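Apart from one protein chain that is not included, each protein chain of the complex appears where it belongs.
Right, chain A next:
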Amino acid sequence: MENLKHELKTKIIEALNLEDIAIEDISDDDPLFGDGLGLDSIDALELIVLMDKDYGIKLTDPKEGKTIFQSINTMAAYITEHRSK
């Protein structure tokens, strides 16, 4: 799980061009949207594509996203349970 969290942070920084943010700057419990990393709706679309492309997870219900993308912890837990890649 720790490896997955580290991998997720790397992928998020790369996919979202978070130039000034290092892996160490993202805590596992930090909110990804709003006050935490400050991601927005375009970033949410990027994360949906990332989940599909890298882990084979298709998110069809937009309401799910709110829970899944809360933090690195929630993302990692969901991926572990549902991944097909």
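Observations
In this section, contacts are C-beta pairs under 8 Å (C-beta built on N, C-alpha and C of every residue); 3 or more make two chains touch, one makes a residue touch a chain; residues count from 1.
Quick note on the criterion: contacts and distances are computed from a predicted model.
Considering only "ABC transporter ATP-binding protein", "NitT/TauT family transport system permease protein", "3-oxoacyl-ACP synthase" or "Ferredoxin", the record for the omitted chain gives "3-oxoacyl-ACP synthase", by its UniProt protein name. Taking the complete complex into account, A:Asp20 is the one of A:Glu2, A:Asp20, A:Asp35 or A:Asp61 that touches the chain left out. Seen across the whole complex, the unshown chain contacts chain A at 15-20, 38, 40, 42, 45-46, 49, 52-53.
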